[in-house]
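A single protein chain has been omitted from the complex, and every remaining protein chain is retained in its original position.
Lettered A and B in written order, each chain numbered from 1.
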Amino acid sequence: MVGSANGATDLSSEMEVDAFRRLFPLRFHERHLLESVRPDARSLGKARETSLALGAVASADGSALAKIGCTTMLAAIKMEVMTPSKEAPDEGCVAIDFHMPPICSPIVRPGRPAEAAPVVSKHSGMIDLKELSLVSGKAAWMAYLDIYCLDADGALFDAALLAAAAAFSHLQIPVVSLNDDGRIVVVSKENGEKAKNKPVNEEKRKLKLRSIPFALTCILHKNYILADPTAEEESIMDTLITIVLDTSCQLVSLYKPGGPALAYESVLQDCIALSRQRVKELQKILNEAILDMDVD
Amino acid sequence: MEVDRADGRAPNQRRPVACTRGILHRAHGSASWAQGDTKVIAAVYGPKAGTRKNENPEKACIEIIWKPKTGQSGKPEREYEMVMKKTLQSICLLNVHPNTTTSIVIQVVNDDGALLPCAINAACAALVDAGTPLKHLAIAICCCMSENGQILLDPSKIEEQKVKSFVYLVFPNSIASVLPEGSLKSEGEIMEHGILTSVTHGVMTVDDYFSCLKLGRPAAAELSDFIRNNLKLKPGNDSSKAA
Partner (left out) sequence: MAAKGGAAPATYSPSPTTFKKKRPPIFTDVDWVRPDGRDFHQCRPAFLRTGAVNAASGSAYAEFGNTKVIVSIFGPRESKKAMMYSDTGRLNCNVTYTTFATPVRGQASSDNKEISSQLHKSLEGAIMLDTFPKTTVDVFALVLESGGCDLPVVISCASLALADAGIMMFDLVAAVSVSCLGKNLVIDPVSEEENYQDGSLMITCLPSRNEVTQLTITGEWSSPKIHEAMELCLDACSKLGKIMRSCLKESASTSQE
């Protein structure tokens, strides 16, 4: 191993950069890390440029498109009506699905962060399930949240969570009424004159979000912490740690599934500090996106 | 300070642990691990030739098959499988048997809280039983935050459902080595203080997390000693098996 590593150093002066990157990927990245810079010219703790667009899907009740660098996530919520369970007669439900369609990555590894996604938004207390109730014991909303990864370039969970949070802030609950058969029907403008079926949820058009969680994934490699990794970095240095903090800086999740590097307390503190910064950035981006939406 | 736990334990008290190795004859390695009423059996098969698709053939591959007590495995089981796979991958020496697959079957016998840590400990003991080359052992524990801010160690199922959040932590165990002590420290940090795996559920403050860490560490060290002593016994010679 040592021999080949030294060989790589010697070769690096003669070889073309692209060839060196492909043949000795770890070496290539470590050379960058020594200079505290990454191949895409970012500093180690800096996240990629992030953008949000609300209302990307016209056929959904709430939707958002989140982009972190090249990673693109499309989240859409469709509201359907269900009969609530006996144990919780005035609570709705949120069903989350994460999809990685084959278009997003040359190696589709289905269900990678899929399992982690539902856990977070469930337990973070972002949504009060009571707000999804329509008629106690009779009808409640089932919010189907589907997140599609359109382009996978690392930090998938961060982007998925951002898209999901944005989709919930964009969500417009349709005004519905109870019809004579006991079914819930959308009140459309044409049959609005049917005054006998009063809308059940006139004032509950928007969900109140208690506190919104934001995630930051970091790579731990030797003594370095790399925030918001790209797919290439993730494949080469494989200790990932995902920290989810909400807007009041409570810890929602600290997820580190194995990996050769160990997370010491000082490293954890550094990662949490980076996440705190990122939460502020993302919150600003989300607020701007919501403002843009209101202006339109 | 005292919290009445249903089983009369102190907040930082674990449930009694039992470990038996070599309980299955057809598997290459097996172990059962019990913490209180939570019991898991792990069986190791392999290394078998070839790796699955999308795995790196230059390294050994580890496959986890989680069998729940009843019913079919769903989303939580798949999540457990993924966490366990990543955790065990990082303690195994994957370069020793490249292009092979080692399957670890986890059978849940009874779930009474702290299921995933219990399964990780069982798998670890089973890997040792199978003679799989490992860097070190992984010691898993569970801490939870009760509503009044008290941290409880190794919660039972009822406690797990009542508390607002809980943490699964996996630490590497200390290596008994002939090398001088300093060589195992990296950057002045003691290795067994590093976290191998961390999975949390529910909201907590950052400080709470670090208090969990503090409480978990000595517990993991205790468990580590237990498992080391247990491994010194010959499989089948164990007293708990005879009983």
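Simple rule for what comes next: a residue touches a chain if its C-beta (ideal position, glycine included) is under 8 Å from a C-beta of that chain, and two chains touch if they have at least 3 such contacts.
If you're wondering where the values come from, they're calculated on a predicted model, not measured in any experiment.
Checked against the hidden chain, the listed residues A:I103, A:A273 or A:L291 yield one contact partner: A:I103. The omitted chain makes contact with just one of the residues A:E49, A:E80 or A:E288: A:E80.
Among A:A60, A:M73, A:L207 or A:L251, only A:A60 touches the chain left out of the display. Within chain A, the residues in touch with the undisplayed chain are 57-60, 63, 70, 72, 74, 76, 78-83, 85, 88, 93, 95-97, 99, 101-106, 118, 122, 129, 142, 144, 146, 148, 150-153, 174, 176, 183-186, 188, 231.
One rule holds in what follows: only the chains that are shown with their structure count from here on.
With each centre defined as the average position of its C-alpha atoms, the distance from chain A to chain B rounds to 29 Å.
Those residues of chain B whose C-beta lies close enough to touch chain A in the complex are 54, 75-76, 78-79, 82-83, 85-90, 165, 167, 170, 172, 187, 189, 191, 193-206, 208-210, 213. Partner chain B is touched in their complex by these residues of chain A: 107, 109, 111-112, 115-116, 118-119, 123-125, 223, 239, 241, 246, 249-260, 262-266, 268, 272.
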